[in-house]
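Working notes for the structure below.
Only one protein chain is missing; all other protein chains are in place.
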Amino acid sequence: MSATTARRPALLARHLGLLGAAAVLALSGCAAQSAADDGAYTIGLIASQTGPGSQLGVGELRGAQLAVQAINRAGGVNGKQVRLVTADDQSSPSQAVLQVRKMLGRVDAIVGPSTSGPCKAIAALAGSAKVVDYCLSPGLKPAGYQWSASAATKDLASQLVAYWKARGITRLGLLSTTDASGADGAESAKEAVAEEPGMKLVGSATFTPDAVSVTSQLSRIAQARPQALIVWATGAGAGVAFKGLGQVGLDVPVATTDGNLTYDFIKRIKAFLPDPLLIPATRDFWAPSAYSDPKIRDLEATYHQGYVAAHGEQPDFGPGVAYDGVRLVAEALRRSQGDPVMARTELEHITDFPGVVGTYSFSGDDHRGLTEKDVAIVKATTHGFEYAGGGEG
Amino acid sequence: MTSARLPMPVESAGRPTGVRTRPARLLLGVVGIAIAIALPYLVPTQMSLLVTVGIFYLATIGLTPLIGQAGQVSLGQTMFMAIGGYGAGFLTMDWHWPTAVAALVLAAFSGLLALVFGAGFLRLRGYYFALATLGLAVATASLSTAWISLTDGPSGLVGIPSLHLGSYAVFSDQANFYVLVVLGAIAAWITSNLRNSQTGRALAAVGNDSVAAGMLGIRASRYKATAFAISAVTASLAGSLYAFYLRFFSPDVVTVTVAFSIVIMVAVGGSRSVIGPLIGALVIQGLPQVGQTFSNWEPLVAGLVLIAVMTYFPAGLWGAVRDGVASAWRRVSRHAVAQGAGR
Partner (left out) sequence: MTDLVQVVLGGLADGCVYALIALGMSVVYSISRIISLAQGGFVVLAALSAVSLQESLGISPLAVVPIVVVIFAVGLAAVDVVIVRPAAKRATPDRLLLTTVGMLQAVGGLLLLGWGNLPYTMPAFTGSDPLDWGGVRIPTQYFWLAGALVVCVLGLWLLLNKTELGLAMRATASNPSAARLQGIRVDRMRLMAFALAGAMAALAGATIIPITFLQFTTVTPYAVAGFIAAVVGGLGSNAGAVVGGLLLGLLQGVFGRYWNADLAQLAAIALLVAVLLLRPQGLFGTPERVRR
């Protein structure tokens, strides 16, 4: 057999390979073909269903679905149904960008992603495509076409500092992760302490989110004898830090980020729950008695009961922000008659909009709409969250 | 050590390719490019997947001479991607360089840096080189969060411009894809020529038995350094284009896991052809897209696929297909010859 004939099958196989690759793509393309345009308003939801962000993202998906059901049951928006297109960013900024690129042109507005890294990553894209993005993470400074959910990290930190100051605690320690949300939290905490006369940050340290041990950082902080400690870390990182407290013998009140306002997290750490563990939280976590306005009491009741009925558990951080996000975006689309670009202007004009997280008043400069007044301090206990003080309550 | 064993049991290394097949290869290239041009119209909803596959194809194809010919596994591709990505952000935003110039200069810089590192690392035997490059990947991951003045730390570099060719902004998925097709085709052409050139055969000889190659007067480390530099150039370009496409670059793009997955793409697809890395990139990037529920299974499946491929198809999936077709063809033609003889 000559060399040339032996090579032919290889060439044939190369052709087949290219065709095969094309066929695989074509098939997957068909499968992912979007539903026909029926005039419904389409909201794209990007929430982390996998990866570290899924602690929040799973609840966000449920909250968004609850809001869409409620809107559609009440007759939709401008007589049209609202449809939710969902995607998982796997807690990764680059995946978030890819998912947004996939959504552009198919959705009228975007809600999500879940965490600040992915939110920052898609900001430029949302701006270029002129699509409103209601990001579900509090950890960014929203502008352009981007909004940011819940209270600003700075407001959380200020409320916390004020809470402690009112109780005679002035010397604080700070431990934060080196990831985006930890860096943001640390910066805000430092600012908040600097702005409050008499308060002092006596020691601070950082650690990587996947660290197995933070005892060396903690003992450095313990050296400075703080009266209270802020741990700005989520998930495993916060768990490792709380566990380390006992190992270095630091027995002081501890506060952490609202990213840990999840029942799953509290369940994980219940054996070494610092006493007390304080978390600055928006009003969906306060006791009903803290709401002065009966309209808001109704709103909270509908939301909490609806969620418990659907999932058999109380909603935590994720569902609330997504619930409000979908309702806010739908309201903007209602006012803009479904025009995605105009929705931005309309969203900026929404004021005194009651949500479950807080009462929103946006403006051209304020794409968050909540203030320090929407934040109170709750205490995490093994059976849930208890109102501890602060807020306008 | 079992250095006597051939690293590539299938296909004798550096098989000379006859002049006769050159038109065929040209035809094949034309067909491939025609398919690539048609793809955005065939699968308009999968464009972001296609672009990602294109970017990782660029990062993997440059690795094939090093892995496939020289038998050296580099886990350090993320370092060069980081140089290309963060560098592109820095040069275009802080120094206002044109995007294309920045990408090219960074690619050249990465190539030179690879020569420097290669001079040290490539003297190491076998997988000690892989371990040293794994060190580079770990250092890259740490630096990308720690060197805040350059990388903006963990939250990443925001607002990187799109690629501009003259006054045309390459923004849409389709435009990005076509740019990648052109670059991918050039990289494929260069590596496939290299494979069939004297350098390629020298590399293969080095990969098979460096001592014997040394006796033949082949300077192992020089050829390997060239291959390492090529991998760095394409990885840097891939990083720059990724940054221009995402308009963003962050530590999560260049984690150790990504470094592993680039090598997994090459290994799964096969490191000795132009198409292997394409299959690998498609499989590894496409798997998570299969479905929401599937994405939890993806790491396990990817791991098992790599184990199975390494064990049973050492030439990669594409190599296995090619060998399968080739041996079937041989059997058929032998059968035909036998029948002819019997008549």
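Brief remarks on what is shown
In order of appearance the chains are A and B, and numbering begins at 1 in each one.
We take it that a residue touches a chain if its C-beta (ideal position, glycine included) is under 8 Å from a C-beta of that chain, and two chains touch if they have at least 3 such contacts.
None of the values given here were measured: they were computed from a predicted structure.
Per the touch definition above, the residue from A:P93, A:G235 or A:G369 contacting the chain not shown is A:G235.
Taking the complete complex into account, A:G246 is the one of A:G75, A:G105 or A:G246 that touches the chain left out. Checked against the full complex, the one of B:V105, B:A132 or B:L150 touching the unshown chain is B:A132.
Only one residue in the set A:Q55, A:Q99, A:Q159 or A:S336 touches the chain that does not appear here, and it is A:Q55. Where chain A meets the omitted chain, the residues involved are 50-52, 54-55, 178, 205-208, 210-217, 219-220, 223, 235-236, 239-240, 243, 246-249, 264, 268, 271. Taking the whole complex into account, chain B touches the unshown chain at residues 1-2, 5-7, 9, 71-73, 120-121, 123-128, 130-132, 134-136, 138-139, 141-143, 145-146, 210, 220-221, 256-257, 260, 263-264, 267, 296-307, 310-312, 314.
The rule is simple: only the chains that are shown with their structure count from here on.
Listed in rising order, the residues of chain B touching chain A in the complex are 18, 20-21, 24, 28, 31-32, 35, 38-39, 42-50, 52, 145-146, 153-156, 158-160, 171, 173, 242, 246-248, 250, 252-253, 273, 275, 278-279, 282, 286, 288-290, 292, 295-296, 318, 321-322, 325-326, 328-330, 333-334, 337. Contact residues on chain A toward chain B in their complex (touch as defined above): 1, 3-19, 21-22, 24-26, 28-29, 32-34, 49-50, 86, 88, 90, 92-95, 97-99, 101-102, 116-117, 120-125, 128, 178-180, 182-184, 208.
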